[in-house]
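Okay, here's the structure, questions in a sec.
Complex shown without one protein chain; remaining protein chains in place.
This part shows subunit A:
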Amino acid sequence: MSPPTSPILSVQPTRGLVDEKLKVVVESLPPGSPVTLHSLHHSEDEDYWEAFGHYVSDFRGMVSVSEDLSFGGTYTGKEDMGLLWSMRPVPGSRKGLRLRKMNVCSPMLHNISVYSGHVSEGFREQTPLTSVLVERWYMAPGVKRIDIMEKGVRGTLFIPPGPGPFPGLLDMWGGGGGLIEYRSALLASHGYVSLAMDYFNSQELESADLEFKYFETAFNIIKEHPQVIPDRVGMFGLSLGSLVTMHVAAESTIVKPRCCICVSGSHFYPNTFFCIAENNHHVWRDMWIHLLDDPSKKVDVGKINCPILLVNGKDDQNVPADECAEDIALLMNAAGNGHLLSRVLYPDTGHLIEPPYSPHFRASNFKAAGVATKTVMLLWGGQTKPHSDAQEDAWRKILSFLQHNLYSSTPPRAKL
């Protein structure tokens, strides 16, 4: 019997952070032969997610995902990370799923496999030629995770390894509520003490006053931590978290963030959450537009006096991010602090601008706060490929903005 003719698949790194690039190479294939590269993930919610690309080996019998074109599958073209960002629930899955890692102390596991020929379905019923297992971590080794239940603030603090002291970040998600840790864990893996805050319990929307004092207290918990540099604490918000960030930056007399990042946010104070349905998907975007004309309903951004980065998607179906960013720029220029503002606006990109290589979902299930406890399908927007490009680019810009404003020893400058 002749030796095995199985191809050799190598993926590096086998254990990486979620924002690190993968190098996927297949060797010892017959030359010029069609193969499918497939990735499979079994989520914490027990759903299966997959992505795949159709390739043809070159005449050395090799496929290199970072150099060769995918001719079809869940992504096409030269896409070194397509096997991750183009993942979608396998056929037959429940609808409206969103992939989010809740336990950051363990990695996401991906099975990367090579199948013979150009396969588009029925992967589970076939045996691949070869496969490897890859770990993707939100937490670098040595990062400490600490539960915070202090002065009424509930959250999780992530501290980078090393003596410090480090710059700090208050990290806030949006109106879905709950305690989402993964972005903070990742930020700590990049050298920032980061507090993921649980501040919005969708059951309690009635008091739509997001208690101002709560955020100031949380900010101070970070600022006063022995491993944090007190005047290098910033704020990072997505969606409703952006609103909180702008509000605190503008109005607080106690707390002075060193810089702010607002992703997919609006500067309107919400009063109601009524929706306009489109194909049964709730679209919230258009209800905000009419508020643009009423200054009392907006954060007084003219009072912000630290560098602020706005990251938005042009196809955001949840908030009118584009219009808001324009309005914020107008207001800040008028107030004379426009030099502090930087903005990036990504075409065909939706609301959920997450850390890179996270799968994109144009809509997903959302517990609509205030509309009893009904779960609706909420439209976020964006087209998968441009949205994924945006996530990658935005993360790079966010990290460089943070590095520049929180790590650099020269006084912070506004423009990127």
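Definition applied: contacts are C-beta pairs under 8 Å (C-beta built on N, C-alpha and C of every residue); 3 or more make two chains touch, one makes a residue touch a chain; residues count from 1.
Assume contacts and distances are computed from a predicted model.
Note on the omitted subunit: UniProt lists it as "Peroxisomal succinyl-coenzyme A thioesterase-like", one of the names in "WRP73 protein", "Alkyl transferase", "Peroxisomal succinyl-coenzyme A thioesterase-like" or "Tax1-binding protein 3". Note that of A:Pro91, A:Gly122, A:Pro163 or A:Gly336, the residue touching the chain absent from this view is A:Pro163. Across the entire complex, the residue among A:Gly191, A:Gly241 or A:Gly265 in touch with the chain not shown is A:Gly191.
For the options A:Leu133, A:Ile146, A:Ile254 or A:Ala334, the residue in contact with the chain missing from this view is A:Leu133. Even with one chain removed from view, subunit A keeps its contact list with that chain: residues 1-6, 8-9, 12-17, 20, 27-28, 59-61, 109, 111, 113, 127-135, 137, 140-142, 160-163, 165, 167, 189, 191, 229, 231-232, 403, 407-410.
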